[in-house]
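Following: one structure in structure tokens, then a few remarks.
All protein chains of the complex are present and in place, except for one that has been dropped.
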Amino acid sequence: MFHYTRKAQYHETDQMGVIHHANYIKWMEEARVAFLDALGFGYVDIEREGVVSPVVGISIDYRRPTMFSDEVEIGVRILKYSTRMLEIGYEIRNLTRGTLAAEGISKHCYLRDGAVVSLRTALPKLDALLSAYMESDENRSE
Amino acid sequence: MFHYTRKAQYHETDQMGVIHHANYIKWMEEARVAFLDALGFGYVDIEREGVVSPVVGISIDYRRPTMFSDEVEIGVRILKYSTRMLEIGYEIRNLTRGTLAAEGISKHCYLRDGAVVSLRTALPKLDALLSAYMESDENRSE
Amino acid sequence: MFHYTRKAQYHETDQMGVIHHANYIKWMEEARVAFLDALGFGYVDIEREGVVSPVVGISIDYRRPTMFSDEVEIGVRILKYSTRMLEIGYEIRNLTRGTLAAEGISKHCYLRDGAVVSLRTALPKLDALLSAYMESDENRSE
Partner (left out) sequence: MFHYTRKAQYHETDQMGVIHHANYIKWMEEARVAFLDALGFGYVDIEREGVVSPVVGISIDYRRPTMFSDEVEIGVRILKYSTRMLEIGYEIRNLTRGTLAAEGISKHCYLRDGAVVSLRTALPKLDALLSAYMESDENRSE
């Protein structure tokens, strides 16, 4: 599992006194971006090749609230990968409170000129990196 | 189904040239807030009684992109209601393009002083309104 | 003065229990977008012509807090216009509380292919509309 760490910000709180739930989607994106960068073929590389990677589905289970200034660690792993669809899992841990804050899933396809493409033909390097990571010991929940 | 309408804003776009997917969660919240206001017992009323209503789960299927300046209509209906858990369904229609942009679900519990409460005892008026709406002809998908 | 009205949303609050100050910049943008639409040459038209209009400066004085669910009215007027630089003034009124919430200014230039352009040559229709509005009785503070 790849790990991305950041602090919960004041501008992310709401009047319940906790981090507003919409921000977890942004944290998942930040962690996914950092994961692909670490893998060696990031969003900048993807878009330079004329490919975009829209989100086609999101689900999040919120377990424990996150407060302003808490340190959170987002674990990222590949759940499914099939050259046309990537499914990523997330575990958001609150390091300050020692709690599991949330678990999430995002699903992605790949588009070039508005049409769905297979990563194997459109971005073979990324295809190879995702396949290899998925098979590796790294890609497990913790 | 209750309907809430708004425009997609420039500050909601991303560099793919579409509305960033995190904003749909905010739109669902806006529609839910307007729905409870229309029902007669809104978030302001709920919080005035010392109760907060955190989101415990979210899922969204993104169907078609929304662009800046598009008019969107968010349909809201109660999927399940059990005094301690409320599940709401959303249909986000793009009126400008005549497409179904997304479908979503949110789940909510109710807390007073950090403890889960039953709406029947904590907020009987809201409990009655939710129960009645759920039974009504209004509460159907379209 | 052109007027744009909207409600303060729950996702815009912070843990002080008020609308977070960064959102006023988004409200100013929403009002500016609606103003140009009403003028007859909006952001969609501008960008269709290959021109973008970045913000080069912002200033805001915050007067009175805005709370969740408050109705706000953003008044918009042209402060200065010189074909290469547009300066817009904003008065954000809280209709629910009868207060002046904030006053702001935004400054904009116009770019085509990364280079500053004069609206008179790049977008003569918009140039004429802005010049005419600025001279009109409509364009005054209230």
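Labels A, B and C are assigned to the chains in the order they are written; within every chain, residues are numbered from 1.
The rule we apply is simple: a contact is a pair of C-beta atoms (placed from the backbone, for glycine too) under 8 Å apart; a residue touches a chain by one contact, two chains touch by 3 or more.
Computed from a prediction, not measured in an experiment: that's the story for all the values here.
Note that of C:Met1, C:Ile60 or C:Met134, the residue touching the chain absent from this view is C:Ile60. Screening A:Met1, A:Val33 or A:Met134 for touch with the missing chain picks out A:Val33. Across the entire complex, the residue among C:His21, C:Arg97 or C:Arg120 in touch with the chain not shown is C:His21.
For chain A, the list of residues touching the undisplayed chain reads 9-11, 26, 29-30, 33, 37, 42-44, 68-69. Residues of chain B in touch with the missing chain: 10-11, 13-18, 20, 22, 68. Although one chain is not displayed, its contacts with chain C can still be listed: residues 15-16, 18, 21-23, 25-26, 29, 47, 52, 54-62, 65.
Here is the rule we go by: only the chains that are shown with their structure count from here on.
In terms of their C-alpha centroids, the spacing between chain A and chain B amounts to 24 Å.
Computed centre separation for the pair chain B/chain C is 29 angstrom, with centres defined by C-alpha atoms. One finds 34 Å separating the Cα centroids of chain A and chain C. Residue positions 15-16, 18, 22 of chain A are each in touch with at least two other chains.
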